[in-house]
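One structure coming up, written as C-alpha coordinates, with questions to follow.
Heads up, one of the protein chains got dropped from this complex, but the rest are sitting where they should.
Take a look at chain A:
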Amino acid sequence: METDWSVIFDYLPALLAGAKTTVYITILGLVGGMVLGTLAGLMRAYGGWLLNAIAFVYIEAIRGTPIVVQVMFLYFALPVLADIRIDPMSAAILAIVVNAGAYIAEIVRGAFLSISKGLTEAGLAIGLPHWKVLLYIVGPLAFRRLIPPLGNQFIVSLKDTSLFIVIGVGELTRTGQEIMASNFRAVEIWTAVAIIYLIMTGTLTLILRVTEKRMKIL
(Lines give C-alpha, C1' and ligand atoms only; values in the text may rest on other atoms or scores of the structure.)
Protein backbone atom coordinates (compact mmCIF):
# COMPACT_ATOMS: atom_id res chain seq x y z
CA MET A 1 0.00 0.00 0.00
CA GLU A 2 1.47 3.32 -1.07
CA THR A 3 1.56 6.23 1.26
CA ASP A 4 -1.22 8.62 0.39
CA TRP A 5 -1.30 11.72 2.62
CA SER A 6 -4.62 12.86 1.20
CA VAL A 7 -6.46 10.22 3.28
CA ILE A 8 -5.67 12.33 6.32
CA PHE A 9 -8.11 14.93 5.09
CA ASP A 10 -10.91 12.38 4.88
CA TYR A 11 -10.42 11.49 8.49
CA LEU A 12 -9.51 14.95 9.79
CA PRO A 13 -12.98 15.75 11.15
CA ALA A 14 -12.96 12.50 13.15
CA LEU A 15 -9.42 13.11 14.41
CA LEU A 16 -10.25 16.67 15.43
CA ALA A 17 -13.32 15.43 17.28
CA GLY A 18 -10.99 13.05 19.12
CA ALA A 19 -8.61 15.91 19.85
CA LYS A 20 -11.51 17.92 21.22
CA THR A 21 -12.31 15.12 23.64
CA THR A 22 -8.65 15.00 24.66
CA VAL A 23 -8.65 18.73 25.40
CA TYR A 24 -11.94 18.45 27.27
CA ILE A 25 -10.67 15.67 29.54
CA THR A 26 -7.39 17.50 30.08
CA ILE A 27 -8.93 20.83 31.00
CA LEU A 28 -11.56 19.47 33.37
CA GLY A 29 -9.05 17.04 34.85
CA LEU A 30 -6.44 19.72 35.43
CA VAL A 31 -8.89 22.20 36.94
CA GLY A 32 -9.88 19.52 39.45
CA GLY A 33 -6.26 18.44 39.82
CA MET A 34 -5.22 21.99 40.67
CA VAL A 35 -7.85 22.26 43.40
CA LEU A 36 -7.04 18.85 44.85
CA GLY A 37 -3.29 19.32 44.43
CA THR A 38 -3.25 22.75 46.06
CA LEU A 39 -5.25 21.40 48.98
CA ALA A 40 -3.06 18.32 49.42
CA GLY A 41 0.13 20.33 48.95
CA LEU A 42 -0.86 22.86 51.62
CA MET A 43 -1.87 20.02 53.93
CA ARG A 44 1.60 18.56 53.47
CA ALA A 45 3.34 21.87 54.03
CA TYR A 46 1.31 23.35 56.87
CA GLY A 47 -1.16 20.73 58.14
CA GLY A 48 -0.97 19.09 61.52
CA TRP A 49 0.20 15.48 61.65
CA LEU A 50 -3.19 14.04 60.68
CA LEU A 51 -3.80 16.22 57.60
CA ASN A 52 -0.17 15.74 56.68
CA ALA A 53 -0.47 11.96 56.94
CA ILE A 54 -3.65 11.85 54.85
CA ALA A 55 -2.06 13.91 52.09
CA PHE A 56 1.12 11.86 52.27
CA VAL A 57 -0.69 8.54 51.81
CA TYR A 58 -2.72 9.91 48.89
CA ILE A 59 0.32 11.34 47.12
CA GLU A 60 2.47 8.25 47.56
CA ALA A 61 -0.34 5.88 46.55
CA ILE A 62 -0.84 7.77 43.29
CA ARG A 63 2.82 8.35 42.50
CA GLY A 64 3.57 4.70 43.17
CA THR A 65 1.01 3.27 40.74
CA PRO A 66 0.58 3.62 36.95
CA ILE A 67 -2.21 5.85 35.72
CA VAL A 68 -3.62 2.98 33.64
CA VAL A 69 -4.12 0.99 36.83
CA GLN A 70 -5.72 4.03 38.45
CA VAL A 71 -8.27 4.51 35.70
CA MET A 72 -8.98 0.76 35.54
CA PHE A 73 -9.56 0.86 39.27
CA LEU A 74 -11.94 3.81 38.98
CA TYR A 75 -13.84 2.31 36.09
CA PHE A 76 -13.94 -1.41 36.88
CA ALA A 77 -13.12 -1.87 40.56
CA LEU A 78 -14.96 1.05 42.15
CA PRO A 79 -18.38 -0.12 40.92
CA VAL A 80 -17.76 -3.49 42.57
CA LEU A 81 -16.35 -2.06 45.78
CA ALA A 82 -18.65 0.88 46.37
CA ASP A 83 -21.54 0.25 44.03
CA ILE A 84 -20.79 3.49 42.16
CA ARG A 85 -21.27 3.27 38.40
CA ILE A 86 -19.37 5.76 36.34
CA ASP A 87 -19.19 6.24 32.61
CA PRO A 88 -15.81 6.06 30.82
CA MET A 89 -15.66 9.81 30.32
CA SER A 90 -16.13 10.59 34.02
CA ALA A 91 -13.63 7.89 34.93
CA ALA A 92 -11.11 9.47 32.55
CA ILE A 93 -11.59 12.97 33.95
CA LEU A 94 -11.49 11.70 37.52
CA ALA A 95 -8.30 9.77 36.78
CA ILE A 96 -6.59 12.97 35.63
CA VAL A 97 -7.91 14.87 38.66
CA VAL A 98 -6.58 12.28 41.09
CA ASN A 99 -3.34 11.61 39.23
CA ALA A 100 -2.36 15.20 38.40
CA GLY A 101 -3.51 16.24 41.89
CA ALA A 102 -0.83 14.10 43.50
CA TYR A 103 1.98 15.51 41.38
CA ILE A 104 0.67 19.06 41.67
CA ALA A 105 0.55 18.62 45.47
CA GLU A 106 4.28 18.00 45.50
CA ILE A 107 4.86 20.99 43.22
CA VAL A 108 2.73 23.27 45.43
CA ARG A 109 4.39 22.05 48.61
CA GLY A 110 7.85 22.57 47.15
CA ALA A 111 7.04 26.06 45.90
CA PHE A 112 5.56 27.22 49.21
CA LEU A 113 8.41 25.78 51.25
CA SER A 114 10.98 27.35 48.94
CA ILE A 115 9.90 30.83 50.03
CA SER A 116 12.25 32.14 52.70
CA LYS A 117 11.06 31.56 56.26
CA GLY A 118 12.11 35.11 57.08
CA LEU A 119 9.28 36.50 54.95
CA THR A 120 6.71 34.47 56.85
CA GLU A 121 8.21 35.70 60.11
CA ALA A 122 8.14 39.29 58.88
CA GLY A 123 4.45 38.88 58.09
CA LEU A 124 3.67 37.25 61.43
CA ALA A 125 5.72 39.89 63.24
CA ILE A 126 3.41 42.71 62.13
CA GLY A 127 0.48 40.80 63.60
CA LEU A 128 -1.03 38.97 60.64
CA PRO A 129 -2.62 35.56 61.17
CA HIS A 130 -0.71 32.75 59.48
CA TRP A 131 -3.33 32.17 56.78
CA LYS A 132 -3.12 35.81 55.71
CA VAL A 133 0.66 35.57 55.49
CA LEU A 134 0.21 32.57 53.19
CA LEU A 135 -2.48 34.28 51.14
CA TYR A 136 -0.90 37.72 50.69
CA ILE A 137 2.83 37.08 50.87
CA VAL A 138 3.97 33.49 50.48
CA GLY A 139 1.23 32.48 48.03
CA PRO A 140 1.93 35.12 45.36
CA LEU A 141 5.67 34.42 45.57
CA ALA A 142 5.19 30.66 45.44
CA PHE A 143 2.85 31.03 42.48
CA ARG A 144 5.62 32.45 40.33
CA ARG A 145 7.79 29.42 41.07
CA LEU A 146 4.88 27.12 40.42
CA ILE A 147 4.52 27.94 36.77
CA PRO A 148 7.40 26.01 35.15
CA PRO A 149 6.87 22.68 36.95
CA LEU A 150 3.11 23.08 36.62
CA GLY A 151 3.54 23.49 32.88
CA ASN A 152 5.39 20.21 32.70
CA GLN A 153 2.62 18.49 34.61
CA PHE A 154 -0.02 19.92 32.26
CA ILE A 155 1.81 18.47 29.27
CA VAL A 156 2.27 15.10 30.95
CA SER A 157 -1.43 14.97 31.85
CA LEU A 158 -2.46 15.88 28.33
CA LYS A 159 -0.45 12.99 26.95
CA ASP A 160 -1.65 10.67 29.71
CA THR A 161 -5.19 10.95 28.35
CA SER A 162 -4.07 8.69 25.50
CA LEU A 163 -3.90 5.83 28.01
CA PHE A 164 -7.66 6.01 28.50
CA ILE A 165 -7.84 4.00 25.30
CA VAL A 166 -8.04 1.08 27.75
CA ILE A 167 -11.52 2.07 28.91
CA GLY A 168 -12.70 3.06 25.46
CA VAL A 169 -12.90 6.84 25.76
CA GLY A 170 -13.06 8.36 22.26
CA GLU A 171 -10.09 10.68 22.64
CA LEU A 172 -7.50 11.30 19.95
CA THR A 173 -5.44 8.11 20.26
CA ARG A 174 -8.51 5.93 20.41
CA THR A 175 -9.94 7.70 17.35
CA GLY A 176 -6.68 7.08 15.47
CA GLN A 177 -6.78 3.44 16.47
CA GLU A 178 -10.35 3.05 15.23
CA ILE A 179 -9.58 4.67 11.87
CA MET A 180 -6.53 2.45 11.54
CA ALA A 181 -8.61 -0.63 12.12
CA SER A 182 -10.82 0.27 9.18
CA ASN A 183 -8.26 1.37 6.58
CA PHE A 184 -4.81 0.16 7.77
CA ARG A 185 -3.17 3.47 6.83
CA ALA A 186 -0.72 3.35 9.74
CA VAL A 187 1.83 5.88 8.47
CA GLU A 188 -0.64 8.56 7.54
CA ILE A 189 -2.94 8.26 10.51
CA TRP A 190 -0.29 7.94 13.22
CA THR A 191 1.64 10.83 11.70
CA ALA A 192 -1.48 12.94 11.79
CA VAL A 193 -2.23 11.91 15.36
CA ALA A 194 1.32 12.73 16.44
CA ILE A 195 1.18 16.13 14.79
CA ILE A 196 -2.12 17.00 16.44
CA TYR A 197 -0.60 16.09 19.84
CA LEU A 198 2.41 18.25 19.03
CA ILE A 199 0.16 21.17 18.15
CA MET A 200 -1.67 20.81 21.46
CA THR A 201 1.45 20.47 23.61
CA GLY A 202 3.17 23.19 21.59
CA THR A 203 0.33 25.59 22.27
CA LEU A 204 0.54 24.78 25.98
CA THR A 205 4.29 25.36 25.99
CA LEU A 206 3.83 28.68 24.24
CA ILE A 207 1.22 29.87 26.74
CA LEU A 208 3.54 28.90 29.59
CA ARG A 209 6.54 30.68 28.11
CA VAL A 210 4.54 33.86 27.74
CA THR A 211 3.16 33.65 31.29
CA GLU A 212 6.65 32.97 32.63
CA LYS A 213 8.06 35.97 30.80
CA ARG A 214 5.38 38.26 32.12
CA MET A 215 5.96 37.16 35.71
CA LYS A 216 9.23 38.00 37.32
CA ILE A 217 10.48 35.14 39.47
CA LEU A 218 11.43 36.72 42.79
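Assume a contact is a pair of C-beta atoms (placed from the backbone, for glycine too) under 8 Å apart; a residue touches a chain by one contact, two chains touch by 3 or more; residues count from 1.
As a convention for this text, contacts and distances are computed from a predicted model.
Trainee: What is the protein name, per UniProt, of the chain that does not appear here: "Protein-methionine-sulfoxide reductase catalytic subunit MsrP", "Carbon-monoxide dehydrogenase small subunit", "Ligase-associated DNA damage response exonuclease" or "Amino acid ABC transporter ATP-binding protein (PAAT family)"?
Mentor: "Amino acid ABC transporter ATP-binding protein (PAAT family)"
Trainee: Tell me which of A:L141, A:M180 or A:L204 is the one touching the absent chain.
Mentor: Here the residue in touch with the unshown chain is A:L141.
Trainee: Out of A:T65, A:S116, A:N183 or A:T203, which touches the unshown chain?
Mentor: A:S116
Trainee: Any idea which of A:L128, A:I147 or A:M180 touches the chain not displayed?
Mentor: A:L128
Trainee: Which residues does chain A use to touch the chain missing from this display?
Mentor: Its contact residues with the unshown chain are 116, 118-119, 121-129, 132, 136-137, 140-141, 218.
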